[in-house]
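Note that one protein chain of the assembly has been removed; the remaining protein chains are unaltered in position.
A and B label the chains in the order they appear, each numbered from 1.
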Amino acid sequence: MINLLIKNVKIVDPAKNEKTADVQLPVADVLIHEGKITKIGSGLNASGEKTLDGTGKCLMPGFVDLHTHFREPGFEAKETIVTGAHAGLKGGYVASVSMPNTFPPCDHQGVIDNIIRKAKEVPYYIFPSGTISKGREGKELSEMADLKNAGIVAVTDDGDWVGDALLMRRAMEYASMLDLIVMSHCEDRRLSAGGVMNEGLTSTRLGLKGITAASEEIAVARDIELARLTGAHLHLCHLSTARSVELLARAKKEGLRVTAEVTPHHIGVSEEIIEGYNTNAKMYPPLRTNQDIAVLKQALKDGLIDCIATDHAPHTPEDKMCEFDVAPFGVIGLETAFGIVMSELYHAGGWTLGAIAAIMSRNPAVILKKEERFGLIREGIEANLALVDPSLEWTVTSEELRSKSTNSCFIKRKLKGKVLATVCAGQLWEF
Amino acid sequence: MSEFRWHRKDLLGLRTLEAVEIRHILDTAKSFQDVSLRSVKKVPALRGKTVANLFLEPSTRTRVSFELAEKRLSADTIQIQKTGSSMVKGETLKDMCRNIESLKVDLVVMRHSFSGAPFRLARHLKASVINAGDGINEHPTQALLDMFTVLEKKGKIEGLNITFIGDILHSRVARSNIWGLTKLGANVTVCGPKTLIPVGIEKLGVRVTYDLNEAVEQADVINLLRIQLERQSESFFPSIREYATAYQINKNVLKRAKSDVVIMHPGPVNRGIEITSDVVDGPYSVILDQVTNGIAVRMAVLFLLCGTAGTETEE
Partner (left out) sequence: MADKERKVLSEADVQRALIRISHEILERNHGIKNLVIVGIRTRGVFLAERLCANIQTIEGSKLPLGYLDITLYRDDLGEIGPRPVVKQTELPFDPTGKVVILVDDVLYTGRTIRAALDAIIDFGRPKAIQLAVLIDRGHRELPIKADYVGKNLPTAKEEQVIVKLSETDQTDEVVIAGGSNE
């Protein structure tokens, strides 16, 4: 258990100061004793304890990712819970919702037990999700109550959409009874079939088969209607189109229990980077247009989209070292998320630090109903923190990634804003 | 004749070429035309060079045309053919590259069923790469030979009305032609059922029509694309019968065309479907000239690239 004093640091607590101008944010010393924040104040002294100078730096609550693929069990060549957790820590994250498309899939409590046990080795917080359907086959419901007892916080067939509206209705009804979030990967697979990138002028130019935005929007619209019908908490994963945002806005206006996330890559790069047929730019949903990016950023700012989620989806170089058409979908994101968000929203978008901390930590914690432990900086709670330099410039290189995979679409990208240290579950990690 | 000098290592597509480069290839091809007419149909220009023909998708016409072009330039050639996707599953692109590199090949001619594959290969190889058709993306040498044939028949490309009819969506021939022809100032029209017209293509400076008569009327050149029968099962059109009724080029349709219209087809032709036999064999057809010109165009490309093999790929 770490004993640590962080001196003279700007404290960005989105629970208190989401809208506060950066210059008015408090600067203080933070004392951590036995893994807990014991005192926040000025002129603190603690002899013999490790001290970090926070001058010019910011302390944010540790980030919470609603969408991480740890790949374990089943695909340990791509990532393991331990390597994924280390990648998360490097990116300032302290907690992740793990995705259930493992092998075997997370449709059985034994798999969940295993994930939670392994996360404790690091330690890192993993809140597992379970599948909606047995085997992720979209046919029969998983044993959600049993999975909930094992520790899941949400159900999703992520990677696939539940195409059967009746099954999805039942899933939402059942999940809402259990107070589980229903996370939906919105994609009408019949409509997107064969597609490998966003459909439009760029796909026509590059001669690649397109995925129409409508394949996402149809799914978003249906799931919103089912959320209305069932009263379930629907969380829309990785929204990527302007129309999806419109549908979300309407649902929120009506007061439906709908929340949504966007990935760093969907606000950080457009479809145009596929130009050289780089398979690390292939993911679902596909990178969209600059117009979509502008709408997504505005939706984040307006609070329509609640948070950033990485959809960290590791694939080995061997998986990706092939033709664009046959490469697997997915990119990693834990280690670059903060840099992208800072570059795109803070430095280029004029956001406040409080608002950045909100979409990275506070809002996902609220969605998970864990806002008393995560997404805030208070005396008396366990220290889960990210010490960041908001203006440090760095370049993403594959050598420095801690993830087992290097399939980032941001390799060689220059970013402004970097995580310097993470405190998670009583341990300090410096980078 | 331009004094422009070729500098690119690879020919991957016409999208990334400048008009001056396209013209240079066409000019150079003119000089290779007569080689095939001599008693000794061979020049020593590529003597000692090795060309690998890597055909990972079935092809007869393009493969034979390249092979002849290579032989007439005195290159040594090897054929690597795989059908289906076994190659993809069993051997990664990188392994393929390394193997080719180890064979000390100077030039790779690559046909691949997935778009962009030659681009990725080219980035990893010192040898020059010629795209002989990648997925639905590009087929640059086919477009160049089409353009060469247009030049031969019409004396120019600029200002001509050139129409493509058929499955534009899945046609790498149409895509390459659109890039090339628009760069050289032709007015390009594409015509076919709406299901087979790619999204946003009009933004490439192309006119779109679904009406065959409209497409034919002002055309100086009509380039027909092969319609693939399996597209019916994917609901791109209700039946071959209905497709042929709406989009077949036959004598009747040609009554609306200009008297000096030229009919082209990249082959293989589905006689009686996209085009009737009397038109294939009729006076407007230059389909066999395309085949002949293909050799000269491919010789020109092979010759030009051979000088830059082993240099760095741009970007």
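Following the convention adopted for this analysis, contacts are C-beta pairs under 8 Å (C-beta built on N, C-alpha and C of every residue); 3 or more make two chains touch, one makes a residue touch a chain.
In this text, all values refer to a predicted model and were calculated from it rather than measured experimentally.
Peer 1: When the whole complex is taken into account, which chains on show are touched by the absent chain?
Peer 2: Per the touch rule above, the missing chain touches B.
Peer 1: Give the residue, chosen from B:His7, B:Lys156 or B:Lys251, that touches the chain omitted from the document.
Peer 2: Of all options in B:His7, B:Lys156 or B:Lys251, contact with the hidden chain holds for B:His7.
Peer 1: Mind listing the subunit B residues that contact the chain we can't see here?
Peer 2: 1-7, 27-28, 30-32, 34-35, 38-40, 42-49, 73, 300, 303-304, 306-311
Everything that follows uses one rule, which is that only the chains that are shown with their structure count from here on.
Peer 1: Could you put a whole-Å number on the gap between the CA centroids of subunit A and subunit B?
Peer 2: 45
Peer 1: Give the list of subunit B residues in touch with subunit A in this complex.
Peer 2: Residues 15, 85, 88, 92-94, 112, 114-117, 119-120, 123, 134-138, 172, 175, 198-201, 203-204, 315.
Peer 1: In their complex, what parts of subunit A are in touch with subunit B?
Peer 2: 199-201, 203-210, 276-277, 318, 321-326
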